[in-house]
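Just one protein chain is left out here, and the rest sit where they should.
We call the chains A, B, C and D, going by the order they appear; numbering starts again at 1 in every chain.
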Amino acid sequence: MNIKALFAVLFIGIILFWAVEDMPAFGDPEAPATQYTGELYVRSVLPDIGIENIVTAILASYRGFDTLGEVVVIFTAGISVVLLLRRGERL
Amino acid sequence: MTLIDHLPVLIIVIPILASLLILLAGWWDRRLCYPISLITILLQFGAAIVILLQVMREGAIRYYLGGWAPPFGIELAIDSFNSFILATILLLAAATAVYARRSVEREIGPEKTISFYVLFQLLVTGLVGMTITGDIFNLYVFLEISSIAAYTLIASARKPRSYVASFNYLVLGSIAGGFILIGIGNLYVATGTLNMLDLARLLPASFELATVHAAFLFLVIGFSIKAAFFPLHLWLPDAYTESPSAVTILISTVMAKVSIYALFRIIFTIFSTAYIIDVFPVTGFILFIATVAMIAGAVLAIAQSDLKRMLAYSSVSQVGYIMFSLGVTNQVALEGGLLHILGHAVMKGCLFMVAGLIIYRMGTSRLSELKGIAKAMPISCAAFALAGASMIGIPPTIGFMSKYYIVLGALEAGHWVYAGILLLGSLLAVGYIWRFIEIAYFRDGRDRGSGARTLEAPASMLAPMVALALLCLLLGVFVEGLMEIVGPAASLLLGGA
Amino acid sequence: MIEPLLELFFARYNYWMAIILMLIGLYTLIAKQNLVKKLIGLNIFQTAIFLFYISLGEVRGGTAPIYLPEGVDALYVNPLPHVLILTAIVVGVSVTAVGLSLIVRMHEECGVIDEDGLLKEMRHR
Amino acid sequence: MIWELDFALLLLMIICAIAAVTVRDLLYATVILSAYSLIMAVIWSEMNAVDVAFTEAAVGAGITTVLFIAAIARTGRRSSD
Partner (left out) sequence: MKENVVIRTISRFLVPFIQVYALYVIVHGALGAGGGFQGGVVFAASFILMIIAFDLPYVRQRFNYKWIVICSVLGVTIYATIGLLCLIPSGNYLEYGAIEAALGIPHLHGYLIDAVEVGIGITVMAAMTSIIYDISNKGGESS
């Protein structure tokens, strides 16, 4: 069991280490992720939405549907725990 | 803008609100849960049909949530492939919802019905969201909604075995979720966007990066776990066997198909056929694994002594067929594969409904205790025979048509050996389907009310089962109409119009 | 020989550390017998993925993605990974909650919460 | 960002992770996991991800730990491995 797990983990580890080699260096301002959407968001939040916290602006407005999904996830978890553990209630 | 234009988002948001309504209405009166759930799913099905027709008439729909165009915001992108899957899964969800009522009354217990229906609704909604979203991180969010609902629904049988099955699924599902997250991160690092069509546009510039290869591997492994593709199917048999009948039908048809959809979407839309053939040649490997899956799943199915577990292993085998069509990567085989997604959902739904009925009446699904059951349950066993014939691939059923196209595609691509093995796999399907038929029809049972008493289940459970069984036949006969939907979808996946 | 290797290491040490943490978590998730231990491994695995994401968003010399007063020119870090991780953290805690309640139910029904014990228990029933 | 501090914290975190998975008492493991989450929050706030750091401090070090301790109180704190 342990040997099998070790092999699986090593396999995953090799892919991960391999992937890192081609990544932009840590904190590189030239990375495509920072250059493309990162810059776009930073430049457009203030004129578009007008609030200071960029993360909140993206969370609630640009990617608001993700956040709706997030709220539904936590609601699902609440109902799940109710179904699994609660006894003798109406729910 | 009319309401029709907003249908892509309403098909997700209204059911979310409906699940809240189920909770509140159930608090008021428990009997209200089921009708609300059923009406919502039927409405969703109707909306899916409208969307399908609209896509066929006017081409792909792109709905920008919040009015933010990608890559800023999230979009819902529905094309001919999407809308086909959407209609398929909601058809099966509607059939399951009709079936669910009696089975839930029997297997879940009255005090849990409210939360059961809420989670049922959320599971279907999460899967719908996965199907129509055009943003890869949004896909992950909906995947987790449906996964969490599925873990709990599997455990809602309230037996120790179902808890263990659910926990195993939770562990493997979380590993899959983590892998998908790593894959999304790697794609993001290489391109800087999360929108699927934007990714498809930007990725070819960085096809040679190890980061992209790793992203491909992680996404494919992650969704293969979710879709139970052969060596990663370990959670499947227990989860299918130990959950309540309604849940088994839902996850074996709807959920498994959506995971396969995501796999197709990632391989064909985000990475293109050029990537899997030229840059990172994996098609041969996929063909090999898919063939092993077909054979191993069928052999394991034959070895089982429990009807539900046998059908579960048969699912492993059938996923192999769909993945095989993915590995062949030509128009004809992909048409067959898409037909098989629909066909397998219909016939496996029917077969699991029969198994559920048998459990409803007999309290067990062990094959050794079902001798001569055809006398007591003639309609169910006839439905089983019909869907089983489709599973084996006897003309003119849908199962025959899909396998025919897959074999044709394989021959066209020159995979003679694999095509032969595929036919052998169909023979093995005869093995496990015939086992039940023989036990049901040709063995004498112990004294079971001397044949006079019929044990058929209530009509609300029989109707969807019979409908699905007839659908196996009808879809096969009228396959020409289906090809008009499937053909554009397949050529879309291959990078055509 | 050693110079470029060191450079490679220091340019991306955050990623290396995140990967090591991921592997520790993944190994625990697969190999440990105790179910609570598995969930601890799951938490480590997920948090490591989050670290990987946050590392993606980091920009050298950047400031937090909250606008400074007007007129101050600043380089902000990439805010998008932060948003994604906020969502993913919620998902993580939800899965943990469901897993823990499953463990509690299993303990109530079988009295054991390690894999071998549960398998033995299943065979008896 | 000071990379020496960052590096030291990351190493500490790896030590915490190994300790959390090897220690046999589940209560200790949970508390170490909480410390791990807290160090993670510090690293993130140092990487300018303040919102995420806040969330991790509240959820990872707070709620998750409480849930684990509540579950361990109901199931027993001994682990065989």
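We take it that a residue touches a chain if its C-beta (ideal position, glycine included) is under 8 Å from a C-beta of that chain, and two chains touch if they have at least 3 such contacts.
The model shown is predicted, which means the values in this text are computed figures rather than measured ones.
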Notebook entry, point to check: Touched by the hidden chain, which of the shown chains?
Noted result: A, B, C, D
Item checked: Contact residue for the chain not shown (choose from B:9, B:362 or B:437) -> B:9
Notebook entry, point to check: Among C:29, C:59, C:104 or C:118, which one is in touch with the chain left out?
Noted result: C:104
Next item on the list: With the missing chain put back, which residues of chain A would touch it? List them for me.
Entry: 48-53, 55-57, 59-61, 64-65, 67-68, 70-72, 74-75, 77-78, 81-82, 84-89, 91
Notebook entry, point to check: In the whole complex, what residues of chain B lie against the chain that is missing from view?
Noted result: 1, 6, 9, 13, 16-17, 20, 23-24, 27, 63-67
Checklist line | Touching residues on chain C - with respect to the absent chain | finding: 64, 66, 86, 90, 97, 100-101, 104
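FYI, only the chains that are shown with their structure count from here on.
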Notebook entry, point to check: Looking at A-B and B-C, which pair shares more C-beta contacts?
Noted result: A-B
Margin query: Report the inter-centroid distance (CA atoms only) between chain B and chain C in whole Å.
Written below: 29
Margin query: Between chain A and chain C, what distance separates the C-alpha centroids? Give it in angstrom.
Written below: 11
Next item on the list: Please compute the C-alpha centroid of chain A, do the same for chain D, then give the distance between them in whole Å.
Entry: 19
Check: Which residues does chain B have that touch at least 2 chains other than itself?
Finding: 137, 141, 144, 148, 151-152, 155, 182, 188-189, 194
Item checked: Sites on chain A at which at least two other chains make contact -> 16, 20-21, 23, 27, 31, 33-34, 37-38, 41, 53, 55, 63, 66, 69-70, 73, 76-77, 80, 84
Margin query: Which stretch or stretches of chain D touch chain C in the complex?
Written below: 1, 3, 6-7, 10-11, 13-14, 17-18, 20-21, 26, 29-30, 33, 36-37, 40, 43-44, 47-52, 55-56, 59-60, 63-64, 67-68, 70-72, 74-76, 79-81
Note to self: Quick check on the complex: what are the chain B residues that touch chain C?
What the structure shows: 137, 140-141, 144, 147-148, 151-152, 155, 160-161, 163-164, 166-167, 170-171, 174-175, 177-178, 181-182, 185, 188-189, 194
Note to self: Applying the document's contact rule, which stretches of chain C touch chain B when the two form their complex?
What the structure shows: 22, 26, 29-30, 35, 38, 42, 45-46, 49, 52-53, 56, 80-81, 84, 87-88, 91, 94-95, 98-99, 102-103, 105-106, 109-110, 118, 121-122, 125
